[in-house]
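In this view, the complex is presented without one of its protein chains, the others remaining in place.
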Amino acid sequence: MQVILSQTSGTPLYEQITEQLRAAILRGELAEGTQLTSLRQLARDLRVSLITTTRAYNDLAASGLIANVPGRGSYVLAVDREAARAEATRALRDQLGRAVGTAVTAGIEPTALHLLLDEAWNEQHDH
Amino acid sequence: MNNTITEPAAIEIRGLRKDYGRFRLGPIDLDLPAGYVTGLVGANGAGKTTLLKSVLGLVRPDAGSVRQGRDGRVRPGIDLAGTGVVFDQLTVIPEWTARGAAAAIAPFCPRWDATLFADLLERFRVASDARIGTLSRGEGTKLSLALALARRPGLLILDEPTSGLDPSARRDVIDVFAEFMAADEGHTILFSTHITSDLDRIADHLRVLAGGQLVEAGPLAEVLERYAMVRGPSVALSAPARAAVHGLREVNGVFDALINVRHTALFGPEVLIEPAGIDDLVVHLGRTEGSPR
Partner (left out) sequence: MSGVLRFVRLDIRVQQATLRTTLAVAGLLAVLTWVVTPLPPMIVAIFTFAAAIVAVEPFRADERGRLDVLYAVLPVGRAEVVWGRYLTMLGVQVSFAAVGVLLAVAAAAAKAQPLDVGLTGLVLAAGLAINALVLAVQTPVLFRVGYARARWVAFTPIMVIMAIVALAGPSGLNLLRVASALAATAWLPALFPLAGLVALALSALASAWLYGRRDL
């Protein structure tokens, strides 16, 4: 699994790393027990500072997705499907709330909104 | 469980002072964290080179101490055998070849790695039998870097290593830094630069010099988060706001300045407030030396 960083996305580098790893873990691409690249190796591979990778791994650990074992490395933990689903639902609620707000402001009907949702879903699954 | 960023100091500077008459450095208290990349920035003449020379013992300070943590204790001075140094000008005879320069230096370096030197030259595409005087600026810097790294140092000190280099050469140099840092958790880099985009990605820590004083120090992201850039019509600048900003510039009724984030309340909606970059710190902190944080 490769982390690919965008220079221009505006999202801080550590956040991009966190998000990509989180997605990979939730997708199951990084199985439970997998050892992640060491902080220093990752910093070198991505050409970022050590503090950046440290922060990314700390955030992942705070979310309960990985464990940072001093002297041994960082390991993917078992995904708590319930908790992950609940967190994703919360995030979706926020995002959808904003989407609805945009639609209302522009005078777009719910049916059009549903169509857009289907389109977006199909696009994702084509990849 | 979190990884805490523990920061034993690789180098500890206390009360460093050097007086050149027109220019005065210090007093400076500075810690260089071991195992991290620290960028040293500041305008020309801010004292970066003097500071680095004082650390290396090229220049005798008028006051203060430089100490280094090694073999489990803090000792005075720097262990030059374990330090690689790169200056922005070559410190070799132009008539020598790259190989000749290495042969001249190697006997002094107990951990000299000839294979590493040859590998780096090949990677940098610098011919080992090329006369140093015929090398381009970029090639010269890369040769200096190869000579420094072949000593297998634990500490790399560089003064403007990427100045005068084209983007491709700069990329090569940064790549080499990244590998050096990955090779050992004790490896430490201190480099001074104007080219702040190099620091944006790979620097862990930042030290800002202005007018011979250390005006900011800390982890890079944290230091940047302490500040913001404000831009707007000059009329929007109240008197308290004027007093609080750093490095105010006013042109044609429009101003821009650096502020501490705790002062953002001094401004109304007619100004633009944006995150500050390293360049902004160098430009605006430099204009008001010794201003309170």
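Brief remarks follow.
As written, the chain order gives the labels A and B, with residue 1 at the start of each chain.
Here is the rule we go by: a contact is a pair of C-beta atoms (placed from the backbone, for glycine too) under 8 Å apart; a residue touches a chain by one contact, two chains touch by 3 or more.
These figures come from a predicted structure and were not determined experimentally.
Every shown chain that the unseen chain touches in the whole complex is listed here: B. Within the set B:Leu25, B:Val66 or B:Leu90, the residue that contacts the chain not displayed is B:Leu90.
Checked against the full complex, the candidates B:Ala63, B:Ala81 or B:Ala243 give a single residue touching the omitted chain, namely B:Ala81. Screening B:Leu56, B:Leu116 or B:Ala183 for touch with the missing chain picks out B:Leu56.
Contacts to the hidden chain, counted on chain B, fall at residues 53, 56-60, 79-81, 83, 85, 87, 89-96, 100, 103-105, 107-109.
As a working rule, only the chains that are shown with their structure count from here on.
Chain centres here are Cα means. That of chain A falls 33 Å from that of chain B. Contact residues on chain B toward chain A in their complex (touch as defined above): 1-3, 5, 35-37, 174-175, 178-179, 181-182, 185, 201-205, 219-221. Every residue of chain A that touches chain B in the complex is listed here, in rising order: 12-13, 39-41, 43-44, 47-52, 54-55, 57-58, 61-62, 67-70.
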